[in-house]
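What you see is the complex with one protein chain gone and the rest in place.
To keep things simple, chains are lettered A and B as they appear, and every chain counts its residues starting from 1.
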Amino acid sequence: MIPELGHFALILALVLSLVQAVVPLVGAQRNSMALMAVGRPAAQGQFFFIVFSYVCLTWAFIQSDFSVQLAASNSHSATPIMYKITGVWGNHEGSLLLWAMSLSLWTVAVTVFSRHLPDAFLARVLGVLGMVSAGFISFTLVTSNPFERLLPAVAEGRDLNPLLQDPGMIIHPPLLYMGYVGFSVAFAFAIAALMSGRLDAAWARWSRPWTTIAWVFLTAGIAVGSGWAYYELGWGGWWFWDPVENASFMPWLLGTALIHSLAVTEKRGAFRSWTVLLAIGAFSLSLLGTFLVRSGVITSVHAFATDPKRGLYILALLVIVIGASLLLYAMRASKLTGGGSFAFVSRETALLGNNVLLTVASASVLLGTLYPLFLDALNLGKISVGPPYFEAVFVPLMTPVVVLMMFGPFLRWKDDDLVAAVRKVAPAFVASVLIGFGSAWAVDHVTWRTVLGLTLAAWVVLASVQLLAGRFKERAGASVGARLRSITAAWWGMWLAHLGVGVFIIGVTMVGSLDQHLDVKMKEGQHAELAGYTFVFRGAVDADGPNYDAARGIIELRRGERLLDTLTPEKRVYRAQGMPMTEASLDIGVFRDVYVSLGEQLADGAWIVSLYYKPFISWIWLGCVLMGLGGVFAAADRRYRRLAAREAAAAGQRVAASA
Amino acid sequence: MKAKFLVPLLLFFGLVGFLAFGLTLDPREVPSPLIDKPAPQFSLARLDQPAQSFSLKEMQGQVWMLNVWASWCVACRQEHPLLVQMAKQKIVPVVGLNYKEVRGDGAINARGMALEAETAMAIERARRWLTDHGDPYVLSVLDIDGRVGIDFGVYGVPETFLIDQNGRIRYKHIGPITPEALKDVLIPKIEELRRAS
Partner (left out) sequence: MKARSKRLMLVGGGVVLLFAAVALVLSAFQQNLVFFHTPSEVAEGKAPNGKTFRVGGMVEEGSIAREPDGITVRFAITDTAKVIPVSYKGTLPDLFKEGKGAVVQGRLENGVFQATEVLAKHDENYMPPEAAHAVEQAQKAATTLSQ
């Protein structure tokens, strides 16, 4: 009964999304307040029904109702409750429902926090969001109904894929989806602005916080996903450049460009058509990512879960949403020229340069991801494009980005003197090159990548310090507190996020050039040495869990005589699917991780053990945290709230005056 | 409308063309090299009476299906109720090819296991599975080492082959049979083959 209720609620949500897609748009066109006002309750009602539907599905999982096909294939009565709940989105149908739910959540957030927007504009935004929502809910209902019954019910479920039974997987998909889907708001704002022809600084100001928050979610989602891969896949890698990862990384790159482009549009009125294009592009790449992952066109051609009908449906959705918005862009963009002019040497140019580089980087990821498909389609052979390609493209593209990223803030808007600006940053730049060579020298084997990475990281850190000091000096004479207060949250956000990039580069460079790895055969009592640590194997014991059997290795981590930690990597076999899994064990530190995983047991009772030494790897995620935090600061700037209040008051006066 | 603003749209349509083409590369759309060829000959022990063997000749003269299954196969459970229902409605006789029952199961280390022991284990597991889930098959045969599966070009379980009166493979369904596939593809093909005779 409950699954049917959920199914029915989802149908109601579809009806409401259609209402939301049509009525407010008609209202905006005819200037009818009554019709425009329908958008808000429709969006909120839709949210209610989707959440209700989602809860019903979760209920089937918690209750182990194996008459529901999805629960039967992705849950098990012995699965811990947490993974029963997360099992809901650990599959195609459920993750689509999660997609629709996050879209609905964003829409409701718009109705709540954007009361101050002009009615017609808000109506158009809601209409666009309603269309996207209708597309996705109907996709779910038509091709991937999560409430499909399995009659007669099976006695026991197949359990959630063991790889997904991990704390990281509890938060990764929701964060990622909130990010992905969050770009729909920036997209809807851009389309609404194109429709009304009102693409001005106000539009950029309205969409900035939304874009930034979506970007924060996406950053966090990607970071958590990579952290999960690092400790769950059992061999210490943190980024694999596989299509699923690329699908989230492409919108991130374009989203980063969009945030910066919006800043220019708001402050200087420039880049308007470029900003619109980026807003369309970021969301398009989110949709494309969904297509690539969900249609099975790339990742899993032989996975039986995929269904060609689904691929076709979502491709049609892609064509309608992206095609229509690009057509609208082509019709209206010619009116968008002009805006604030700027000289060649100016902050605008620096931002534009990085924008272009980020877009090119995004395109190169897209190309690398789709290239095997192209060749296969043209019957030119089967290939794989692995990390070497992406690294070969990324390092040269990102190097100027990082240099410009720290140089830009030293430049004035509109026009600046190149010689003076270069003179300002020259000491920091020279110092970073020296630091780069110097610290690369200190390590055993110097590679140009280590030198480059450390130089860039030093440049980011030194330039950040100089920026902060400069900002501090602006109000010489005032108290420290007053000086700190005079710096806006938005500025702190920029500063933190850029510093985060530097920290990230340190992590990537160090782990890329200094990590050590050793596979050894170990018997009880034997020991091995790696990177100055001693690993003593104390044998393996049985360690069965609720839904798996496991052997747990006991390995002492020693430095000299001192016992630092006892590591307990496991080899598990999940009963329901008979699937083996490697569970690594880590000793996490600020400057290094020690990472141990268990291979197979040999006939003579010895185990193959993999030992890893990963210097500075946590800095990768520390950098992501700083970037995310920067985004939060930027979005929380008081300016937005003040402006919102002022605009709301102005709107109130207009209403009062017209009454 | 300036031409340069159309560039993104055109790029996008180029991409869509490729993606659409990519979709057609779906393995289900690619015909098996065995289609319209005589089914590979084999003679395998029957699951119900392991002393007796079964060969293609016994099905001569009728339209039938060979369904590849195993108790460890996840997707088989999904299609199984449909097979049971088909058997009840007597739509078409289905012979089960039990594929690598023991050594195909990732949870069992079958290396070094004697063939007799493996066969006994396979029979025990396969019979229990059919008791639990219902037996829709006219009979099942045991492909312990997967040789017959290789002859048929099986690269995953489940797969289903539609074979005509003359022993030719006329259609191959990859993955679990869905109600839609049954209604829209398999049944029309079966009827067509029956009419043709």
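In this section, a residue touches a chain if its C-beta (ideal position, glycine included) is under 8 Å from a C-beta of that chain, and two chains touch if they have at least 3 such contacts.
Keep in mind that this is a model prediction, so the values were computed, not measured.
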In the complete complex, the chain left out here touches which of the visible ones?
A, B
Can you tell me which of A:A155, A:V356 or A:V541 touches the chain that was removed from the display?
A:V356
Touch with the missing chain holds, among B:F5, B:F54 or B:W72, for B:W72
I'm checking contacts with the chain that's been left out. Which of A:Q29, A:N145 or A:T582 qualifies?
A:T582
Among A:P41, A:G197, A:P396 or A:G470, which one touches the chain that has been omitted from the display?
A:P396
Hidden-chain contact residue, picked from the options A:V142, A:I383, A:L434 or A:A478
A:I383
Footprint of the hidden chain on subunit B, which residues?
27, 33-34, 37, 70, 72-75, 100, 103-106, 111, 145-146, 150, 153, 155-157
For subunit A, enumerate the residues touching the unshown chain of the complex.
234-235, 300-304, 341, 343-344, 349, 352-353, 356-357, 360, 364, 367, 371, 381-386, 388-389, 392-393, 396-397, 519-521, 577-582, 597, 599-600, 602, 606, 608, 610
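One rule holds for everything that comes next: only the chains that are shown with their structure count from here on.
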Can you check how far apart subunit A and subunit B are, centre to centre, with Cα atoms defining each centre and the answer in Å?
40
For subunit B, which residues are in contact with subunit A within the complex?
1-2, 5-6, 8-9, 12-13, 15-16, 18-23, 25-29, 72, 74-75, 77-78, 81, 105-108, 132, 155-156, 174-176
Could you please specify the touching residues of subunit A with respect to subunit B in the complex?
69, 73, 150-152, 154-155, 158, 273, 277, 280-281, 284, 291, 295-298, 301-302, 304, 306, 308, 311-312, 315, 318-319, 322-323, 326-327, 329-331, 333-334, 370, 373-374, 376-377, 573, 575, 577-580
